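Removed from the display is one protein chain of the complex; every other protein chain stays in position.
== chain A ==
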Amino acid sequence: MPLIEFAEVTHAFGDGPAVLEDVTVSLHERRIGIIGGNGSGKSTFVRMINGLVVPEAGTVRVDGDSTANQARRIRRKVGFCFTNPDSQIVMPTVAEDVAFGLRRLKISKTEVQERVAAILETYGLKQLADRPAHTLSGGQKQLLALASVVVTEPEVLILDEPTTLLDLSNERRIRREIEQLDLQVILVTHHLHLLDGFDRTLVFHQGRLVADDHPDQARTTYRALI
């Protein structure tokens, strides 16, 4: 599994208060959960892993590369699934959007088509391949956003609340898919049960990393905080 290192990371947006304060942590487990209240800094923390946010102080490294100057290289191995699928889907139709992420792999057109077809099948989106993305339901969009990232076979998959819009059966589907993925997964979620079986869970509170533990203990800490 790749090694993600935060060293004394502190960050504020503009003149605002610090949204992350003095965070130092190394992550290399297969399954890592991140929990905490609204505005506690979870999304900012994971955005730092692929360099979408570069910290004002401190460094973030992935396999030794710093996000400050190797962001492009890092993004090739770090897939990111955003909370709001509408902003993540960039192409007009479902199949086209899945194919978009495969551009950078420089594989043949037939292989692109095969991979797109296979992933749409896995995520139950096969019937929707040629549908305009904006006509999908919220949950279908979330599935599409995830499929579009997974298809590129990243080494690390960051999921920022990927199940907020999903019904029970699709939540189960996502959970099963995530379980089967042979890569490092970093999951931000308010659905605490999704962290069952995870190796490690971080708890954020007001910009600070207040607990770093097994999911069970971490959940207890989190519940005590709120």
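FYI, a contact is a pair of C-beta atoms (placed from the backbone, for glycine too) under 8 Å apart; a residue touches a chain by one contact, two chains touch by 3 or more; residues count from 1.
The rule we apply is simple: contacts and distances are computed from a predicted model.
Novice: What name does the UniProt record list for the absent chain among "Energy-coupling factor transporter transmembrane protein EcfT", "Rhodocoxin reductase", "Branched-chain amino acid transport system permease protein" or "succinate dehydrogenase"?
Specialist: This omitted chain is identified in its UniProt record as "Energy-coupling factor transporter transmembrane protein EcfT".
Novice: For the chain that's not shown, point to the residue among A:V60, A:I89, A:L165 or A:L202 touching it.
Specialist: Of the candidates A:V60, A:I89, A:L165 or A:L202, A:I89 is in touch with the missing chain.
Novice: Of the residues A:R30, A:R103, A:R172 or A:R223, I need the one that contacts the missing chain.
Specialist: Of these options, the touching residue for the absent chain is A:R103.
Novice: Taking the entire complex into account, which one of A:H11, A:R31, A:R75 or A:R219 touches the absent chain?
Specialist: A:R75
Novice: Mind pulling the chain A residues that touch the left-out chain?
Specialist: Given the touch definition above, chain A has residues 50, 52, 72, 75-76, 80, 82, 84, 86-93, 95-96, 99-101, 103-104, 130, 132-134, 148-149, 152 touching the missing chain.
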